[in-house]
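In this view, the complex is presented without one of its protein chains, the others remaining in place.
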Amino acid sequence: MKWAAVPLAALVLYPVIRPFDTYQQTVLLLAFLLAVQAVSWNIISGYAGYVSLGHSAFLGLGSYTAGIVGVHTGLNPFLAAPLGGIVAVLGALVLGAVVLRTRGHAFVIITIALLLAMQVVATNWSSLTNGSNGITLELPFWSRDFQNVPFYYFFLLLMFATIGFSWAIRRTKFGTGLVAIREDEGKAAAIGVDTTRYKIVAFCCSTFFIGTAGAGYAYFLTFLNPVGAFGILGSVTIVLSALVGGRGTLWGPVIGAFLVQIASELATVYGGGSQSRVLLFGVALVLVVLFLPAGLLPAISARVRRKSTVEYTDQAGALASARVEVSVAAAAPGPILEVRGAAKRFGGLVAVDGADLTVQRGSITALIGPNGSGKTTLFNLVTGAMRADAGEIWFDGRRIDRLPPWTRGHLGLGRTFQVTRLFKSMTVLQNMVAPLPDGRWRTMLAGAVRGHEADRARELLGFVGLARFADQPAGSLSYGQQKLVELAQVLMMEPKLVLLDEPAGGVNPSLVGRICDIVRGLNEQGVTFLVVEHNIPMVLGLCDPVVVFSRGKPIAEGPPQAIRADPVVLDAYLGEEAIADALT
Amino acid sequence: MAGLLSRLALVTTAALATAVAGCGERPSASSADSDKPITIGISLPLTGDFSQPGTQAKRGYEVWVNMVNAKGGILGRQVELKITDDASNQDTVVADYTRLITQDKVDLLLGTFSSLLNYPASAVAEKNGMLYVEPAGGAPRMFERGFKYLIYAQPATAPKQADVMLEWVKSLPADQRPKTAAYPTQDDPFTRPVIETLQAGLEALGVRTVYSTVYPPDATNFQTIASALAARKPDLVAQGAVFEDGVGLVRSLKQLGFSPKVLFQTSAPSNAGQYSDGVGAANTEGVFYTVSWNEKAKTPLNEDFVAAYGKAYNGETPAEDAADAFAAAQVLQAAVVAVGKIDQKALADWLHANAVETILGKLTWDETGAPQSQFLLAQWQGGKVEIVAPADRATTTTVIHPKPDWK
Partner (left out) sequence: MTQLAQAVALGVLIGGVYALLASGLTLIFGVMHVVNVAHGAFLVLVAMLTWWMWRHTGIDPIVASVVTTPLMFGLGWALYRGLVVRIRGSSASMSVLLTFGLALTVEGVLNVTAGNKFRSATPGYFEESYRIGGVSLPKPQLYGFLAAVAVLALLYVVLTRTWTGRAIRATAQNPDGAALVGVGATATASLAFAIGTATTGVGGSIMSVLYPFFPASHYDWISRLLGIIVLGGLGSLPGALVGALVLGLAETLTATYASLRWSTLVFYVVILGVLLVRKQGLFGARLREDVAA
């Protein structure tokens, strides 16, 4: 951050040193305004990954708030500015609660539609907005000698505030949660991140400073109209700035904003007027998306960062029999997990067909079956990644099939995935501290990596032999290494029941034994396990009871040896050679 | 990484500082260097929704500047126009005028086309204490802001524009008067007050309103409005049009087979050639509109203006917008010549206190900059435009009523 000190100081002092460079100051203050918007946009679209193509609507909302308030009360727009911010946030709250339930292309399309719809509403709701007559604001109250200097400082201050805000968010668990949502929303939900709340809060955060800036902007323009306030080109400029500079980084949007504003100004002055601006933006957007999707800042820092030397898993360390302590909350009587009549269809395909399953507290239960028998779907129903079409799911005495995934995680349900789902752009340590133990606001706003948590994280990492990788990006680990991290990550949540989806897949044989030891050790301390595995020797050695799934429901259940010899199971799953083996 | 960025940042700041060091200076008092040309800054909608009238205005300004320079310029200095394109966009017009004033440091300003654009542009001029003479922008709200530097170079503001049409309807014997009327208008700060005033006036006369609607500026399909009109068959249709919409409605009325007895449109029919090309020469017959200017008027310099325009542009007749632009420039010129120097406040004061003879006739203004004269009622007859009212400015006594059917 220190490198920013010189340019920022220069910006602060510029009007003092050269007070009459009105034109240059105007270009700069528009760049500040764009930076405020780009940095704010970055919170929902860079950190959280929900690309909004309608964000300039909030600038318009702020502008109109200041205009309408000014017309009715005469309040100076600078004073009305925070009100503009509040209106923008309220707008985001209402819209976000409705719109953030969609994902992918749906969200982007909706944001475009919302922006254009707002333009139509602003044009036609003349009693409030004066329609296309527009709203004329009072002229600035200061002497003409000061020109645009007050606006310059207004937007500069806002820019500082917005950058600081973005920086603060990044440092909290809220910030890492947003990145988790961007990387893998389902996984984030599974580790206790209340994705709905996070997205709405992020959306609101991304609008306050824009709304405030909008009020100042209205004052600067002296005139508001629906087409100008809710134009799509404004949104495109914001997106372009953040993309060019580096979406998801702190300073990327700022640098991008300056580049885009200055380029746009140059194009207008030298490149044949405002018409060429559309062409410039179009070409720039295409080029950036194709060739520089991460933006300039990450591209530069990728070149600068030294390649790290390859490190191998601390196999010896992993195989050492260190014990890790976990605590499991006091148990209520009864089975820890009960699935009654769960069903799930995908169109014509029935994946889970009225399945009943009971997992006894303190057991290591195995769930085996041929591919396509519905085991992973059942896991998804239990953890909440999918909604069951029918049936009930009871966990620890509570009915959970209507609860969102993160609440189930807070109640003590943990899961690993068949194909590991770590957050690739975060470091291993950040991945470890990403899970949220509870749904409280205080937890959300706390610092991302707290001392006690970091210690525990390192302890668990050491336990799986990966302590040396704590500061590596998770994406640079091998598949087997990632599996171990995911297991350690789950333990951070102090789960009562852990669903392991093929834990031994992709891990070398001696480590399979280690994993079994880890599971047993945890099980002795009270953690229950439900394991899906294809590695039958491992299953038969580790688990009891074994449940066999076929075509969406269990067909057999019993101790491993019984299952091994059960002809129904052998026929459905293990095949004729195994039958022959069993009989010899 | 931090080290590299630090160095980058320092170098960039230093480079920018050096680049900026050379430009910008303390604005000196406006003492003119008598050898340099007088620059006049103008932004116009050369593209976009208003490109048609905007291009006409540019021609008007250019005909004026050529005529003035041929006669030795103003105050012995040649005049130079600096025209930029605001693409019919309000944000752009603000940026354009700001740049013209603060960066290009033009001596004088002339206005742009349409109230929509002149609204914010005039505020920029007022903020900077510069005289703003506009060829268009008659919306009433323009003059409710207490501006001291605004002057509107047309005979009257929007609400007054339709007065002369109202007078004509009043003058008809009772059995020939329209009984019913419809008022489609574009959602524009200029056209709406014109039509609304006309509607109020006609309703007071007993003409029943059967249909009235406001359509957005970017509307291109008028069939639904035309079908509503065709269903209700009003005797009189008064449309608040700019240009495309005026042509579009006539076409749609033709498609749906309805022709009112009286058709009044703002602005659109004043675009001479383009209008008759657009609707078809035979279909212009009988269309009424109010206009600030007529090419046959015997006002000073009008003949020269029409001749010069025809010479420069393929023998075409000037559109009203070109004439208005010419007149605005005439107003500015008169003030500068009378005051003798380029002092924005003195120029504004002089215009508020004096009358100027232009090709539109004599113009005077009240303290808000609103002009105090009257418009002309024009009608297309036989493929040409005739002035039918007021009587002292009329070019013919024939008035075509009712309007013939579409051809």
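Annotations for the structure displayed:
By letter and in written order, the chains are A and B; residue numbering begins at 1 in each of them.
Everything below uses one rule, namely that a contact is a pair of C-beta atoms (placed from the backbone, for glycine too) under 8 Å apart; a residue touches a chain by one contact, two chains touch by 3 or more.
The structure displayed is predicted, hence computed values, not measured ones.
For the options A:Pro15, A:Pro405, A:Pro495 or A:Pro545, the residue in contact with the chain missing from this view is A:Pro405. The residue from A:Val6, A:Val71, A:Leu116 or A:Leu292 that touches the chain not shown here is A:Leu116.
Touch with the chain that is not drawn comes from one residue among A:Leu221, A:Val239, A:Ile393 or A:Ala448, which is A:Val239. The chain that is not drawn here is touched, among residues A:Leu28, A:Ile43, A:Ala57 or A:Val108, by A:Val108.
The missing chain, though absent from the display, is touched by one residue of B:Ile42, B:Val65, B:Ala87 or B:Ile101; that residue is B:Ala87. Mapped onto chain A, the interface with the missing chain covers residues 49, 51, 53, 98-99, 101-102, 104-110, 112-114, 116-117, 120-121, 123-124, 185-186, 189, 232, 236, 239, 243, 272, 275-286, 288-290, 293, 346-347, 380, 384-387, 405. On the side of chain B, the interface with the absent chain consists of residues 47-48, 51-52, 87, 187, 213-216, 218-221, 223-225, 227-228, 230-231, 244, 248, 251, 254-257, 280, using the contact rule stated above.
We adopt the following convention: only the chains that are shown with their structure count from here on.
A straight line joining the Cα centres of chain A and chain B is 53 Å long. Of all the residues in chain B, the ones that touch chain A in their complex are 1-2, 4-10, 12-13, 17, 20, 23-27, 47, 84-87, 89-92, 94-95, 98-99, 102-103, 116, 119-120, 123-124, 126-129, 139, 141, 145, 187-189, 216-217. Listing the residues of chain A that touch chain B in their complex gives 2-4, 6-7, 10, 18, 20-24, 26, 123, 131-134, 136, 139-140, 144, 147, 221-223, 225, 227-228, 231, 268-269, 273-275, 300-301, 304-305.
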